[in-house]
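Missing here is one protein chain; the remaining ones are kept as they sit in the complex.
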Amino acid sequence: MSMPSWAPKPWVLFAFAGALVLLALVPLVNSDAYWHNLFTLTFLSITAALAWNWLGGLLGQVSFGHAAMVGVGGFVAARLQVSSHVPMLVAWGVGGVIAGLYALVWGHPTLRLRGPYFSIATIGVGEATRLICTYWSWLTGGSSGMSIPVHPALKFQLYWYGLGLAALALIASFALRRSPLGLSLLAIKSDVDAAGDVGVSSTRLQDLVLFLSGMTMGICGGFYGSFFSFIEPGDLFGFERSISYVLMGVIGGIGTIAGPALGAIVFIVLQQSLIAHYSQLYLGLYGLFLLLVILFEPLGLVGLALRVMKKPIEEQP
Amino acid sequence: MIDLLFSAVLLAGLYAMMAYGLGIIYGVLRIVNLGHGGMIMVGAYAAFWMHEQFGLDPYLAIVPIAIASFFLGVGMYKLLVKRLPRGAAGGVQSLLLLFAVWLILRNTAYLLFTGNDQTLRTSYSTNSFHVATAYVSWNRLAVFGVAIVVLVGLHLLLTRTYLGKAIRAVAQNPSSCTLVGIPVERVYSVTFGLGTGLAAAAGVLGATLFSFNPGYGSSELLKSFVVVVLGGLGSVPGTALAALILAFVEVFSIKIMPSYLTAAVGFVLLVLVLVLRPGGLFGQRVLG
Partner (left out) sequence: MKNRTTLLMACALVSVSCNKSSAPKEGQGAAPSGSAASSQGASGDTISIGATLPMTGGESRVGGFYKEGYDLAFEEANAAGGLNVGGKKLKVELKLLDDTSTQATAVSLADRLVSSEKVQFLLGTYSSHLVEAQSVVAEQNHIPYVNGGGGAKEIYSKGYKWLFGLLAPVQLLSSALMEWIGSQQTAGHLPKQVKIAVLWENTAHGKDFREGVDDYVKKHQGCCEVVVDESFELQGKDFGALLNKVKASNVDVMLADAHLSDYITMQRQYVTLGLCHKVLSYGARGSEKQAADALGKEHIAYVLSSVWWNAQLGTAGMTKHFVDLFKEKHGGKVPEWYQAVSYETARALFQAIEKAGSTDREAVRNALASLDVESILPGGKLSFPAASGQQAIYPFVVQQNQPDGSSPIVWPKESASNPGVAPNPACK
């Protein structure tokens, strides 16, 4: 058996594994809980931004409603842990699957819409989900939210869970892009009808990507609940959260493999450095970034980096 | 019952007014203006500011605010929107670009006016009169009246003037317009300005009725979208009818469901309309 032809070059694998090991060892030298937790949250954002990009970048369908799946996954996982004492990882998984299914419920019909129509529909989906779930207190505890019992050591350990999730999401991004499957996706993105003509079953593939994206979002929701021990629908389902994934994805480099991860890191760094004293500035600053990216560098930070290194942008059609 | 009926009709006027700016930009430029909500908010704050500073009545402020916003829209078009491809290919890009504009507008309003809710109070804000058993607010009636005047004016503009005919021609087929010598770019920038001005004017009307903060305009944007998709692009009667439908569904849904969920009705309607009638009630295509 050998690696498939689309596997990354050995040095890339080495670098990836090396970075993972280094990151896994960071807590040994850092005892500051603030930085520790910030890293954990960054891993979570990286995972979510990558999952958003599967839909936004690979299919070209920009979703303004991805918080809906974070919320569904988060509350299902929390409810399972609180009411039925399901183990944490199982609860995350179930939450993820249900979130993925939920994504299919609204996404399967709306994915037929292209471009802006899909985006607008997702705003509607996100807001409707937020309102209905806030009202539906059986699942979410209503507007007062839900508490998950605090395990003192768990929050610390979640660092490695988060790192693992982010690594998996990065591997999945790579596979989705470079595998034959990824090529079919690219075909769909450029022209749905033509892709259908040459035998790419667009509906099934799109549904698969949608499910994966929704499921990952749901797992992130479950993670989020365990991390904060308290979740509330207004926060988890919020439009601001959906917006943040769009910003991370687009600013990092929509459709690139690792761009959204970079976008997530920059987003968190900027947010944290501004928030204590200039918190009112950061959304506007992000708007400005977004504007510049759209006008001058459609591939975002990744495109910028490639341009600086004078490398051809190989993945782009 | 008769109360609800009046509320629905009066609300529909505001919705039609809000939606028209979005509809005309889409109809001609094939761009979804996500900055629309931001311009509604800007209109509201402009009216508020002029009222606080100069004691100018919001109804008198509509015209100057709409004109200023028209030029703002033209500027936005020439500076930003023009650089992007239009139609299906540029759809997502222009969407994100105008979304960025919205974020910047929100942040600017935040820095200028803080995030607190503001209200615009005039001496007649709370005056009302009887019709049968119902109370009708003068203010709401005035908003309705302005909306009707603006919509009729627009209809005349589009059907009776050279500019209007040019706009409609470009909406149908921009490439042949170039051939017959219609300045397509200028029509685009004027249309974008028109849509922006209408959004700001709708914001002024909204400010006389509701309190607002820098986030104001987001649900207005979505409602506008429902109306546009439902009513057809650029069709004045279609817009009016769709606004009526939305307002009636919203107002009367309280009869059958908890009040809290009525806020979700508009959003659900939006998704349903897009999925079930992607062609709109009047048959235009929105599939890519």
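Letters A and B mark the chains in the order given here, with residues in each chain numbered from 1 onward.
Basically, a residue touches a chain if its C-beta (ideal position, glycine included) is under 8 Å from a C-beta of that chain, and two chains touch if they have at least 3 such contacts.
Not measured: the values here are computed from a predicted model.
Between the chain not shown and the residues A:81, A:119 or A:134, the one that touches is A:134. Where chain A meets the chain that is not shown, the touching residues are 1-3, 7, 10, 13-14, 17, 20-21, 24-25, 27-28, 31-35, 37-38, 41, 131, 134-135, 142-145, 147, 150, 152-153, 155-157, 159-160, 163-164, 167, 228-230, 232, 234-235, 240, 272, 275-277, 279-280. Residues of chain B in contact with the chain left out of this view: 3-4, 7, 11, 110, 114-117, 119, 121, 125-128, 130, 135, 137, 139-140, 209-213, 216, 219, 250-251, 253-254, 258-260, 262-263.
Here, only the chains that are shown with their structure count from here on.
Centre-to-centre separation between chain A and chain B, using Cα means, comes to 32 Å. Interface residues of chain B, counted against chain A in their complex, comprise 31-32, 80, 83-84, 88, 91-97, 99-104, 106-108, 110-111, 115, 218-219, 222, 225, 258, 260-261, 263-264, 267-268, 270-271, 274-275, 278, 286-288. Those residues of chain A whose C-beta lies close enough to touch chain B in the complex are 60, 62, 106, 109-110, 112-117, 119-121, 123-125, 127-128, 131-132, 134-135, 192, 239, 246, 250, 280-281, 283-288, 290-291, 294-295, 298.
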